[in-house]
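A quick write-up on the structure given underneath.
Here the complex is missing a single protein chain, while all its other protein chains stay put.
Showing subunit A:
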Amino acid sequence: MRIGVLALQGAVAEHIRSIGLAGGEGVAVKTVEQLKEIGGLILPGGESTTIGKLMRKYGFIDAIREFAGEGKPVFGTCAGMIVLADKLEGAEEPHLRLMDMTVARNAFGRQRESFETDLDVKGIDTPLRAVFIRAPLIKEVGSDVDVLCSYKDEIVTARQGNLLACSYHPELTDDYRLHEYFLKMAEEAAAKH
């Protein structure tokens, strides 16, 4: 299964590596035309303001909405989760508005408050090491959204049908189970078509 990683800015190579470890093939996606060649898309960590601007500039907003509309899975990590959200806390413009959730940026504070910890994620049998870097949080979710993990009563992993989002960076560890989970989503989506 070929999975694209949006390569406008951010930690692209790490996701490509993790998808490879999970048994898929990861490719960097720089143009909207490339969306035709992939079965799932990862929106990586990076700076959401930068990624959002470049997405608008190169026509990725409509193209990814269409891609997700066809039932193909999209996985947003950290900045990618911000990009997926329907609403952002504060005055900020949302980007893709795909997932029914309200996300707060830099919700844990600045870099000195960044941390790593073990999380219990629904669908993954033993704790997952999660790296939070100036991480966002999910403040509210719609009724179609399934909460897969909370940390200190705040939502940090969620799924809505073919959309998956997490606050942290599964690509920065050698534990590729969340990528495996996403690959399975892509395989199931492909089987339906």
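The definition used in the following text is that a contact is a pair of C-beta atoms (placed from the backbone, for glycine too) under 8 Å apart; a residue touches a chain by one contact, two chains touch by 3 or more; residues count from 1.
Criterion: contacts and distances are computed from a predicted model.
Asks: Out of "ABC transporter ATP-binding protein", "Pyridoxal 5'-phosphate synthase subunit PdxS", "Fumarate reductase iron-sulfur subunit" or "Ring-1,2-phenylacetyl-CoA epoxidase subunit PaaB", flag the one the UniProt entry gives for the chain missing from this complex.
Replies: "Pyridoxal 5'-phosphate synthase subunit PdxS"
Asks: Taking the entire complex into account, which one of A:E66, A:E113 or A:D144 touches the absent chain?
Replies: From the options A:E66, A:E113 or A:D144, the contact with the absent chain belongs to A:E113.
Asks: I'm checking contacts with the chain that's been left out. Which of A:E47, A:E140 or A:E180 qualifies?
Replies: In the complete complex, the chain left out is touched by residue A:E47.
Asks: Against the chain that's been left off, what residues of subunit A make contact? List them.
Replies: Residues in contact with the chain left out: 7-14, 30, 45-47, 49-50, 53-54, 57, 78-79, 92, 105-106, 109-117, 131-134, 169, 172-173.
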